[in-house]
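For this view, one protein chain was removed and the others were kept in their places.
Should a chain be cited, it is by its letter among A, B and C, assigned in written order, with residues numbered from 1 in that chain.
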Amino acid sequence: MLVVLLLALMALAALGVVFSRDLLYAVISLGLLSVFTSVFFYTLGAPYASIMELSIGAGLITVLFMATISLVEERQLKGERKLKLSFLSVAGLLVTGAVALFIFTALFKGAAAEHAAVISPGPLPEILWGKRLLDVLGLGIIIFAAAIGIGALFRTEGEK
Amino acid sequence: MSDAAANWIWVSAAIAVIAGLGIYGIVARRNLFRMLMGFTMLTKAVTLAFVYGGAYWMNPGLGQSLAIIIIVIEAAVTAVGMSMIVNIYRHYGAVDTSQIKRLRG
Amino acid sequence: MQTPELFWAMGLLLPLFMGAVLAYVVGKIISRTRGDRAGGLAAAAITLAAAAGVYILTLVYPHISTGGAAAAVDWLGVLEPDALSLFMVKVIFPLIILVAIYSIDYMKEDLGTDKYYALLLIMTGGMVGVAGAGDIVSLYVFFEILSISSYCLVSFRKQSWEPIEAGFKYVITNALGSTLAILGLGLLYLFSGKLSMAEIAAQVSGWPDLPVMAALVLVITGFGVKAAMVPLHFWLPDAHSAAPSGISALLSGIVIQVGFFAMLRLVLTVFAVQLQMVGLILIVFAAITMTYGNYIALAQSDIKRMLAYSSVAQMGYIILGFGVGFYYQSVNGITGGLFHIETHAFMKALAFLSAGYIIERAGTRRMAELKGAGRAMPLAGAAFAVAALGLAGIPAFSGFMSKLMIYKSGFQAGTALGVVLSSVAIANSIISLGYYLPAIHTLFSPGDAAALKQKGAASPAAAVILPVAAMALITLVLGWYPELGLGPVNPAVAEIFKVIGG
Partner (left out) sequence: MNASIYLAQVAVPIGGAALTPLVGVLKPRLRPAFAITIGAATACLTVLALLGAGAPGRFVIPWQGALNHFSLAPDGLSAYIAAVAGVLGALILLYSYKYMEGEEGLTRYYSLVLLFIGAMIGLVTTDNLLVMYFFWETVGLCSYALIGFELHNPAAARAGLKAFVTTKFGDVGLLTGIMVLYVSAGTFNVFEIMEKAAAGEIPGATLALAGFGFLMGAVGKSAQVPLHVWLPDAMEAPTSVSALIHAATMVNAGVYLMARTYPLFSPVAGWSDAVTWVGAVTAFLAACMALYARDLKRMLAYSTVSQLGYMMFGIGVGGLLASQFHLLSHAIFKALLFLCAGAVIHEVHTRDMAEMGGLGRRMPVTGRCYLVGVLALAGVPIFNGFWSKDMLFASALHAGKLVPLALAVVTAVLTVTYSVRSYIKVFAGEPAPAAAQAEEPHPSMLFPLVLLAAGALTSWLIIGNYSADLSRSGIIHEVIGVSALVAETLHSTAFLLSLAALLLGGIMVAATRKASLAARPSAFGAWAGRGFGFDAFYLGLLNGAYAAASWIVTAYDRLTDWIGRTIITLSVSFGRLLRAQNVGDLNGNLLWLVTGVVIVIAIVWAKRG
């Protein structure tokens, strides 16, 4: 039952991200979503993913959002438009609803009823530093690229 | 038999709802931050699929490692996206797509 | 090099990424001590050395074939380079090298060129990784390496509003695209428990229908965004026209093709059973894409935007080749599609580089204000003319040869649909003439040539002449000796036909 509750909370948090009025509430909802996801990962027997989600998803990204939003002036946050029943929102809702329904039916029809999972942390370090080593190196490159990319976007050297 | 792994219908529903809301957030919300949040939510649905898949196929280590990889990528893309937003704010004084439409046609 | 995987990782990826770090660090140190320009030059030199070294390695390495011995090391198992990968690499590197040379002159006024070259090398590494990846997560990781570096490169000139707006649109659209794709891949993992494309493929046929279809839909749209299939294309004209011209050349010339290549990779392994259906989807999108791209390019007044839309149209030709190839098991379709990737890479890069040079000197991108620019800058003007005629598919230029094969594949299909498709493709070349020829004419009609000349337009630097002349030469030579260009294509076609089994 805990799982269903968690999933329901996640869905609620997701709703909050999209439909909350204030941008700050949205950020908080996003953080909450990450926290719930992290807990859910833990119950699935995935502690490493859980801690990663908690630190990066709920921590780093939330902080990043907060910091950036505070860089943008107060007025902007207050001035965010209230959700109106525009053509865009209705059409977007319809289409994305259809897509979500499609994904769901696909998931529903595809899963087998019988299954069993042994809860164990699993040989994560071995996997991460063994078979997925190249991906981990790739992550290093991604972080490097993002770092110098952001550096390029904020570069000031030699500016008059 | 794990409690979590048994609830595949609910997990599927959660993946679908979070992914759907993520797409909706990107497509229909006008605030740039919200669009970026939609993207992170969409990514969360993906990690959910991978971690759950790992648990389901009794290979939680693999599922986790994939989830970790995706989370890091998500953070990197979000960071780049946010530095773009800051630059947009410098040029446009706004973070709303209805005002960021000089490129057209 | 024992195995292709080891070669790919150690011979290609490692030098590129190490080169990127080196270019950044060395460039930074030198620019601290001796001024910005020197740092940029050092970074450029490292970029060139890395790219050229790797390219020579590719050429020396005799051949690549899959299905050989198991990977030497466990973690190399995620790479599965084959002839198709080698083909992509053979197109990527000449282009990167030429663009890097061009950038030495083109970017000399910009600050932070050390970052520029580092990102350029990372982007190359991402493309090489995508080309060699044999595992869905690795494919995604390398794709994101490519994407993140190209986001930053598009917005590199952040001082003006245009690259920033285009950059954000590029980020959000492509992030959505790649996340949709990885969602599809996640579904695949959820249902198969496997990550290697080959292993997933072995399981696909026994699956319930719907999840595979959902994954197919998500993968095709996800990578369709990257490949700029209409109506998933709208980020392209913004990003490709706002980027620095060297980057535009790469984006239009090879990056969108790599996006299509990633889709191809998945389709050919995971969805091999559904290949006919994929062929039909590609055909539909190809017809829409090329017609839309050509018509909207007709109405453009900005030369770079026109070229960007023409990339959309040309992408339609490539997709048509593969669509017909899959749908009718046609060798010519696949060959034409791959060959058009190759010829288009050089033609479009040439167009962007020459146009970029002209724009930089003339200080405007509006077609009407570029009157007479080709007379003031005869070399760049002539190069643009060669590129435009090639893109329009006039015989004696390389574009005609590759398009010809695509036409041929449609006719060879022997059905009414095939003939109609080829006729539509041929008729599209008339529409494209409607904007290429006036563009050439505008450049060469008498205008304010004197004013342009005063800006020092008459003497291009060697770093501009070399890449532009090389690309023009390739475009002309491949128009007469297509066999030269088909050398790398044919093994890749054979590789694909192992799957199609026609």
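In this section, contacts are C-beta pairs under 8 Å (C-beta built on N, C-alpha and C of every residue); 3 or more make two chains touch, one makes a residue touch a chain.
Since we're looking at a predicted model, the values are computed, not measured.
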Touch list for the missing chain, restricted to displayed chains, reads A, B, C
Given C:30, C:83, C:188 or C:229, the residue that touches the chain left out of view is C:229
Among listed residues C:28, C:169, C:194 or C:361, the absent chain is touched only by C:169
Hidden partner sits against subunit B at residues 23, 26-30, 35, 97-98, 100-105
Those residues of subunit C that touch the unshown chain are 168-169, 172-173, 176-177, 180, 209, 213, 216-218, 220-221, 224-225, 229, 231-232, 234-235, 237, 277, 280-281, 284-285, 292, 295-300, 389, 394-396, 400-401, 404-405, 407-408, 411-412, 414, 419, 422-423, 426-427, 429-431, 433-434, 437-438, 441, 444-446, 482-483, 486
Note that subunit A touches the absent chain at residues 88, 91-92, 95-96, 98-99, 102
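As a convention for this text, only the chains that are shown with their structure count from here on.
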More Cb-Cb contact pairs, comparing A-B against A-C, go to A-B
Each of the following residues of subunit C touches two or more other chains, namely 137, 141, 144, 148, 151-152, 155, 158, 183, 187, 190-191
Listed in rising order, subunit B residues that touch 2 or more other chains are 19, 22-23, 36, 52, 56, 59, 62-63, 66, 69, 73, 76-77, 80, 84-85, 87
Given the complex, residues on subunit C that touch subunit B span 137, 140-141, 144, 147-148, 151-152, 155, 158, 160-162, 164-169, 171-172, 175-176, 179-180, 182-183, 186-187, 189-191, 193, 195, 237-238, 242, 299-300, 305
Within the complex, subunit A is touched by subunit B residues 1-25, 27-31, 33-34, 36-38, 40-41, 44, 47-48, 51-52, 54-56, 58-69, 71-80, 82-87, 89, 94-96
Note: in the complex, subunit C contacts subunit A through residues 9, 17, 20-21, 24, 31, 36, 74-79, 111-112, 115-116, 118-119, 122, 125, 129, 137-138, 141-142, 144-145, 148-149, 151-152, 155-156, 158, 183, 187, 190-191, 207-208, 210-211, 213-215, 217-218
